[in-house]
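Before we start, here is the structure in question, set down as structure tokens.
All protein chains but one are shown in place.
Coming up: chain A.
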Amino acid sequence: MSGITSIHLVENALLVSIHDDVTDTEIIDLQDTLSHRISEENVRGVVLDISALEIVDTFVGRVIAQLAGISRLLDAETYVVGMRPAVAVTLVELGMYLPETKTALSLTHALSQLRRA
């Protein structure tokens, strides 16, 4: 399960890397695993790295928004980082602006934002 998507603790945040060939079941499982790890490890933030993601559909878009929503409810500031231009255009064209989700250019940017907070 976690062979495809990995969760690592970086500084005081959980880094979640989503791989390109992630399946729908894996991404649902990820929601479960991630929510447990956030509450157990009491982290300050979550960084969702989607730089490997080349193709998105409405499902993946919604799951990303949900992951961010769950983390926020568990009091972890969540950043989506590394979105590719093509993915951003697709999401906008699908009408998914993800207004509630914070974004950053890269892991470095997200971590410095988290440190500042």
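Just so we're on the same page, contacts are C-beta pairs under 8 Å (C-beta built on N, C-alpha and C of every residue); 3 or more make two chains touch, one makes a residue touch a chain; residues count from 1.
In this section, contacts and distances are computed from a predicted model.
Engineer: Name the omitted chain as UniProt records it, choosing among "ABC transmembrane type-1 domain-containing protein", "ABC-type quaternary amine transporter", "succinate dehydrogenase" or "Stressosome protein rsbRA-like protein".
Structural biologist: "Stressosome protein rsbRA-like protein"
Engineer: Could you tell which one of A:34, A:91 or A:111 touches the chain left off the display?
Structural biologist: Candidates A:34, A:91 or A:111; residue touching the omitted chain: A:91.
Engineer: Need a quick check: the contact residues on chain A for the chain that isn't drawn.
Structural biologist: Answer for chain A: residues 79-85, 87-89, 91-93, 97-99, 103-106, 109-110 touch the chain left out.
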